[in-house]
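My questions will all concern the structure given below.
What follows is chain A.
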Amino acid sequence: MRIIGQLVLAGTIASAACTTASAETLKYAFQGTLNQLDPYTLNETFTLGSHGNVYEGLTRRAPDLTIEPALAEQWEIIEPNRWRFYLRKGVKFHNGNDFNADDVVFSAARVRSEGSDLTSRIDPDVKVEKVDDYTVDFILPSPNPILHYSWDTWFIMDKEWTEANNAVKVTSASDTTPNYASLHANGTGPFTVVSHEAGVRTVYARYDDWWDTAIHNLDTVEFTPIASDATRIAALLSGDLDMVYPVPVQDIKRVESNEATRALTGPELRTVFLGFDQRRDELLHSTVKGKNPFKDVRVRKAFYQALNLDAIRDKIMRGLSTPSALMISPFLFSRAGEFERLPYDPKAAKALLVEAGYPDGFGVSLDCPNDRYVNDEAICQAVAAFLARIGIKVDLNAQPKAQYFAKVLASGGYDTSFYLLGWTPASFDSSNVLADLHGCRDDKGTGGPFNLGGYCNPEVDALTARIFAENDPEARDQLIVDAYRLTLDDVAYIPLHQQGLAWGVSNRVELRQRADNQFHFRWVVKK
Partner candidate 1 sequence: MLAFTIRRLLQAIGVMLVVALISFTLFRYVGDPVNQMVGLDTSLEQREALREQLGLNDPVLVQFARFVTRAAQLDFGTSYQFRQPVVDLIGRRLPATLELSLVSALLALLCGIPMGVYTGLNRDSLLSKLFLSISLLGISLPTFFIGILLIFLFSVTLQWLPSFGRGEVVDFGWWSTGLLTVSGLKALILPSITLGLFQMTLIMRLVRSEMLEVIRTDYIKFARARGLSQRSIHFRHALKNTLVPVITITGLQLGSIIAFAIITETVFQWPGMGLLFLQSVQNVDIPVMAAYLMLIAFLFVVINLIVDLLYFVVDPRLRVERASH
Partner candidate 2 sequence: MSAPQPQPVVEVRGLGRTFDVSRPWLNRVLERQPKAFLKAAQDITFAIDKGETFALVGESGSGKSTVAKLVVGLLEASAGEVRIDGIDMRRQTPSSAAMRDLRRRIQMIFQDPYASLNPRWRVDRIIAEPIRAFGLEHSRQAIAARVGELLELVRLHPRDGQKYPHEFSGGQRQRICIARALASRPEFLVCDEPTSALDVSVQAQILNLMRDLQDEFGLTYLFISHDLAVVRHMARRIGVMYLGRLVEIAASGDLFARPQHPYTRMLMEAIPDLTMSGRPRRAVEGEIPNPISPPSGCTFHPRCPLANDRCRREMPRLGRANAGSSTVACHAVEEGRADAGP
Partner candidate 3 sequence: MTQIPLLSVKNLRVEFPTRHGVLTAIDGISFSLREGEVLGVVGESGAGKSLTGAAVIGLLEPPGRIAGGEIRLKGERIDTLSPAALRRVRGKRIGMVFQDPLTSLNPLFTIGDQIIETIMTHLPVSEVEARKRAIALLEEVGIPAAAQRLSAYPHQFSGGMRQRVVIALALCAEPELVIADEPTTALDVSVQAQIIHLLQRICRDHRTAVMLITHDMGVIAETADRVAVMYSGRIAEIGPVRHVIAKPRHPYTVGLMGAIPTLSGDQQRLTQIPGAMPRLDAIPDGCAFNPRCARAFDRCRQERPNLMPAGEGEAACWLVDPAEGTTGEGETA
């Protein structure tokens, strides 16, 4: 680093943010911001992914997303309703404290306390018991085969540290003084937080006393949020950054063709789909009055068959999407291969519309986010164009996610007739898809909270209930297949595709890409 003048020297010494540039610094950017460090404040992929470098859960996931032991060395279901976790010994938090069962019990309580956004990680009725310093039991009200599926993002905090810093209460927005834990971090993970300036920069450093063997060779990691696609890509291309994500699909070619960079792509877990309001007797935003055309399965099917997903993949997604027959990624359901999409057939679609009594089509507005999914708005435009060909006039209402979600979710009174949404089951399991997206709901969302269109088939609900209780994997999968078949026959949704992940990576860097779009430094090797 070159310095101008003496004054600066003094300043530099005072400045903690200044780090010496070395080969082992990783600089990367993401489109969104890391708002705070408290691991329970926001249930959102990027935030959790970032925390995953600092904090650890009892389990963790490998690059292929299989569950691995982490802070728990192993676990067993000692009774159908009792799971026992054996904790790893000799693990130290970044502040030097030992990790033990007290921390797990504490974290289980804190993650379910008021203000936590991750309360769903552990059911409120689950009791957590310390057996000894390194053994913890979880007592469930009913059997749950997927109890630990999302525990890779339930991070264990240090009880002593949290209490000492008066941070037991999860930071709430209404607090006038910030929670210590939202500005500081103390995990067991491979990296410590050196400095964190929300929305500007977060600097991590290697944690030398990490319990696991480090594959990475990093000393420092520097994260900058860059919202503008063009700027983010420019920063990668110009060599200012080692890694950026996401790379807009149209720029993949450019990143690939650049000598010093490459694009890592792969399918993501999220399924993007279209939903209909099938609950109201008259659509809120449509030219059809007095009835709801989406209650007619022929109309839904016509919409389905009017869309050419291959064209959307080739042209909008640049090949970086997998048209999907199911509402869940094939990665997350082993028997997904048994399902196929309905064929693209505009003629048949038109015929279905005529049959349903809409020979001239009708108008409906499509709610669409424009900053949430890959090319979300472009997809909606393409959908509008395809539907236009069978006589459906679509008014596209594309908005930033803030306004979009405020409108279409339960809090906005499910104010939508036709919408585009993406879904990754938090538990990585079909039960979540069936319950949250397909469960019959009332006006407040009880039942299927994210079933925005109010699709309802009691048979599906019955199957879903059985799936939750079934511990035998094969029988369970069969039940899931049966449920999916029902929903597909109903054309409950139009699944579109699993969007692709695209990371731009400098050739100086080796790393592993995970399908859940979490970026973990622990696999990064810098040349």
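Keep in mind how these were chosen: all candidates are chains of the complex that A comes from, given by their letters.
Simple rule for what comes next: a contact is a pair of C-beta atoms (placed from the backbone, for glycine too) under 8 Å apart; a residue touches a chain by one contact, two chains touch by 3 or more; residues count from 1.
These numbers were taken from a predicted model, which means no experiment stands behind them.
*Asks:* Of 1, 2 or 3, which one touches chain A within the complex?
*Replies:* In this complex, the candidate that touches chain A is number 1.
*Asks:* Residues of chain A touching candidate 1 in their complex?
*Replies:* 1-5, 7-8, 11-12, 14-15, 17-18, 29, 33, 35-36, 38, 41-44, 114, 117-118, 120, 171-179, 182-183, 197-201, 224-228, 230-232, 234-235, 237-240, 371, 400-403, 405-406, 409-412, 426, 436, 444-445, 449-450
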